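Here the complex is missing a single protein chain, while all its other protein chains stay put.
For subunit A:
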Amino acid sequence: MHHGAPIKEFMGLTFNLGNIMMITIASAIVFIIAVLSTRRLAMKPTGMQNFFEWVMDFVKNIINSAMDWKDGGRFHILGITLIMYIFVSNMLGLPFSISYNGELWWKSPTADPAITLTLSVMVVALTHFYGIKAKGARAYGREFLKPFWIMSPIKIIEEFANALTLGLRLYGNIYAGEILLSLLVVDLAGSGWIGKISAILPTIAWQGFSIFIGSIQAFIFCMLSMVYMAHKVSRDH
């Protein structure tokens, strides 16, 4: 990763234009795939509809493993969107990366901590929101004093730790994958024809493994989101 980033400042905020572009592309791809495959809906599903119904059932199972469907049904759409968006984002950086004028443009948007942390903080914020909605502010606040009031600092830290680990886990996996890929492709393959030949096999292997990691990380992110949500929403503990 011997690249800079195309950073621009606008209205006091700093924008990494590469990230902006990749976020847009990932969102667009998810949206286009989803809309195209659910355009002709039928009682007897065919082709892509089958695939998306499988995804829905998959996420439904994730939610069901964490909490009651009565509580968790409203997070179904959030879960599907999360898993699809993160999966597509993870896959985007795999086939190639594009840098222009020494600035990295094409990469996985999830290979940036700012983006993964945004997603994870959003999820944790949503857990607080739905927790308060489900239990009321007083009962929800009292949860932090259980089982002993002395535990409350740990509980508060836990919330931040959750957000941090959720985001950084995803970021670390994808970023590390991209670094290794760029090392293989740019540095090893750039060091003469012996390097080129010897880089082919590990590159293929690592790309395959990265597909696996990307899928697993999307699944883990979705599952942990639902687990955190279940902690806040469910009434029994």
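The rule is simple: a contact is a pair of C-beta atoms (placed from the backbone, for glycine too) under 8 Å apart; a residue touches a chain by one contact, two chains touch by 3 or more; residues count from 1.
Heads up, the rule we're going with is that contacts and distances are computed from a predicted model.
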Out of "Transglutaminase-like superfamily protein", "ABC transporter substrate-binding protein", "Fe-S oxidoreductase" or "ATP synthase subunit b", flag the one the UniProt entry gives for the chain missing from this complex. "ATP synthase subunit b"
Can you work out which residue in A:I63, A:I115, A:L166 or A:L181 touches the chain that's missing from view? A:I115
Absent chain, residues of subunit A that touch it: 1-2, 5, 7, 10, 13-16, 19-20, 23-24, 27, 30-31, 34-35, 37-38, 41-43, 45, 49, 52-53, 56, 76-78, 80-81, 84-85, 109, 112-115, 117-119, 122, 168, 179
